[in-house]
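Rather than the whole complex, this shows some of its chains in their spots.
Labels run A and B following the written order; every chain starts at residue 1.
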Amino acid sequence: MAQASTNMRLKLPITCFILEIILIILFGVLVQYNHETDAKEWYNETQSGHSNYENDFYYRYPSFQDVHVMIFIGFGFLMTFLQRYGFSSVGFNFLIAAFSLQWATLMQGFFHGMHGGKIHIGVESMINADFCTGSVLISFGAVLGKTSPVQLLIMAMFEVTLFAVNEFVVLSVVGAKDAGGSMTIHTFGAYFGLVVTRILYRPNLDKSKDRNSSVYHSDLFAMIGTLYLWMFWPSFNSAVTAHGDAQHRTAMNTYYSLAACTLSTYAMSALTAHDGKLDMVHIQNAALAGGVAAGTAGEMMLTPFGSMVVGFLAGIISVLGFKYLSPILEKKLKIQDTCGVHNLHGMPGILGAIVGAVTASVATVEIYGGGMEAVFPDVADGTIDASFQGVRQAIALAVTLGIALLGGLIVGFILKLPVFGAPPDTVCFEDSIYWEVEQSPHHTGEGTETGDVRHVKAHATDKTWALSDFTFLVCERN
Amino acid sequence: MAQASTNMRLKLPITCFILEIILIILFGVLVQYNHETDAKEWYNETQSGHSNYENDFYYRYPSFQDVHVMIFIGFGFLMTFLQRYGFSSVGFNFLIAAFSLQWATLMQGFFHGMHGGKIHIGVESMINADFCTGSVLISFGAVLGKTSPVQLLIMAMFEVTLFAVNEFVVLSVVGAKDAGGSMTIHTFGAYFGLVVTRILYRPNLDKSKDRNSSVYHSDLFAMIGTLYLWMFWPSFNSAVTAHGDAQHRTAMNTYYSLAACTLSTYAMSALTAHDGKLDMVHIQNAALAGGVAAGTAGEMMLTPFGSMVVGFLAGIISVLGFKYLSPILEKKLKIQDTCGVHNLHGMPGILGAIVGAVTASVATVEIYGGGMEAVFPDVADGTIDASFQGVRQAIALAVTLGIALLGGLIVGFILKLPVFGAPPDTVCFEDSIYWEVEQSPHHTGEGTETGDVRHVKAHATDKTWALSDFTFLVCERN
């Protein structure tokens, strides 16, 4: 069934091998242990009064592991909602994440971590690499089901690079704060992906529309992804903040933002959906918008009250986006956004950026005391005043949107090149193009026994076997 | 199919919005960062000699995250065992947990955390809020499949309040110890839920009995819940103990209690079940009883030996309960306990309370040394002797049972009000009343092709499509 062009026998191995060999060579040339992972350097630090217990490993690694679970289980399973695309959702997520975190180590290291011509790495760089990977996976959500693994690797290569550029500009040039990445991760990943999917627009995608939906079980698998994202989002937003109160506060703000978001999501889902019934799409996605929206301001003195207001609004906006805006984007703007990343990451990311700008601009020494230094160092030392920090935050949002949109445009056109093995319109959202999908012995065996082999075989050739076969039904009338 | 009264279009949004807006207002008025999450206060502490690494975040947050996973994934997936109720199990668990943790912050804060008229919050209050939520989810297990989401929210609102009252009486008035909540969480949640389900007794529930069972896949999903509860129970019981040896010891005691419980559960399951075959219901539930039973005494010097004896007994009691007691409770006492919470949380909770009372009463300075202070402060400072601590523990159990039973009675009658949209007896244990359940294209498409459309459609109208459709079978004989 799969057309020759989608055959990955050479394309995928060549791409993977070339990319990995380049990575290994660059790591060999450029990357070194930092002072906390190098045996000699850390020993020398312990000689000058530090305890082994002060190694940052103990204060970042639990957060890192939570983020890691979000990247591989969270994003991976969230996208298994499609009935015939579970292998690809989890499997391509796995592949491009494993690539992106290596490439991000180099790209982010190049911009942030060079010491004497070498990139120094440790647990904090691992968290940042996972963060960058998260952005790529958001874009993956926009193009889900319509791209080959080679396209995804190429997209990841460019997106990681642009992410690192944008992150550098936003954090180091503009001087904005964005610990949880409302801008750098969510807004960037969403709008980049949306432009890519716009460029890859498929006018005949409705030929695959019967697979572009969930079945009962696939929605349960997706809930695994949702819940891990939801539970660990406090760790995500707080993973690279300053130690002490800032990290503690960020986790707690995110916790309350998400809780409030969940209630507004359920409310809006019942209010807008057919017959007052809840829609799994909303629950799986919009309930997470509170985490996105608390990404920038989470480390600030947003207060639990402020966090809940933000989460509450994020849930409402996100459900409304799924219900009313997505169909418009698809029809009018030709943006086929498979997972609705605009509603989960795009709009809530912008909301988070705005909340961050406002919260920054009203920061006072009255509220922050000596803790101002950890959150807004330039305000603390008098270089700028708080309102200008707010302006910086707004500029950061504009820069992020600009780089994401322009980058997505260019990368989208690159991905249109016909050499990457994209699936034809008729077999999008379908695992069996890129994966061996096991045939249960019953499929053929039983058919043979009861004389129905032709019918079964015929079916198997024009429709591939996948998740929806769990509800498969064949009855022959004579 | 769903009757008008179960339509949630207005009921659920109104309930969620009112509750969340009340929460937000009360948080705005009453809740503040505590000294470890407030920028100014924590900075001042660091100035007086504390390191950022001493922020309690680093010593509680990993435990918090394990507890968080138990609440959302553990409880949520444990209840997916029902064939047609996966969306509701995970989804309502998610909704009522997100509500309860906010409400619990206020209720528990009111009783335990007021400072100058304000509730001060941080990671410890987050753990306690999750604990209180756990109690609500235990009660949810008793009424699973027979209640609307609005009923569940109303139940949660009252139960959280009563939980906080009981917790205050048990810990602060009576002066009992219950770090892992054998009494305050498990006994309370179970008996509260059992009385509620008794009041909500449905004499005609057997009209839905074909859905009140598992299918192959739903049992595997449930095992995800079981294992996360099992693995993280050591974190649960130790999450709010004193730091140092107490936290370390509690985790280890729970680990051995659970391991021993698992072996006795498998033994009893094979011994009591049909043909010597293992029963998934026992494995999913009874193997966890060791964690419940170690909830009170886990922080004490129970010894690994003692922990294993307790776990071993808990597993036996729990399987016997599932096998012999639950049917009696249903027939004689009209208690329809969907998940068997009496066997997993009720009896093992009481066992845990008794073990706690006995272990407390034999505590000596010989054994505890200076560590007595952290576990039994009133015994350490000579206010009472150990045997009286045992009496306190027994009183705490009695108080807990009293408040749970009386509270459940009142709340049960409130939930009987016909306005909350409870499902009719014929469509209990059924997702499609409250959720959009996707129709796979095959359901109708294939039928059409083979001329069986009428049969399929007819089926689809009188039975909703859900988990059991994965094993659906239609064959027409001519």
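Throughout what follows, a contact is a pair of C-beta atoms (placed from the backbone, for glycine too) under 8 Å apart; a residue touches a chain by one contact, two chains touch by 3 or more.
This one's a predicted model, so the numbers in the text were calculated from it and none came from an experiment.
Participant: Quick one: 2 copies here, how many in the whole complex?
Facilitator: 3
As a convention for this text, only the chains that are shown with their structure count from here on.
Participant: In whole angstrom, how far does the Cα centroid of subunit A sit from the Cα centroid of subunit B?
Facilitator: 31
Participant: Across the complex, what residues on subunit A touch subunit B?
Facilitator: Answer in residue numbers: 54, 58-59, 62, 66, 83, 210-211, 213-217, 219-220, 223-224, 227-228, 230-232, 235, 242-249, 251-252, 255-256, 258-260, 262-264, 266-268, 270-271, 273-280, 283, 287, 301, 303-305, 308-309, 312, 367-375, 468-478.
Participant: Under the stated contact criterion, what part of subunit B meets subunit A in this complex?
Facilitator: Its residues touching subunit A are 2, 7-13, 15-17, 19-20, 23-24, 27-28, 31-33, 36-44, 46-47, 52-53, 55-58, 61-62, 65, 68-69, 72-73, 76-77, 80, 86-87, 90-91, 94-95, 98-99, 101-102, 121-123, 126, 149, 217, 221, 224, 432-438, 440-443, 445-447, 450-452, 455-456, 465-467, 469-470, 472, 474-476, 478.
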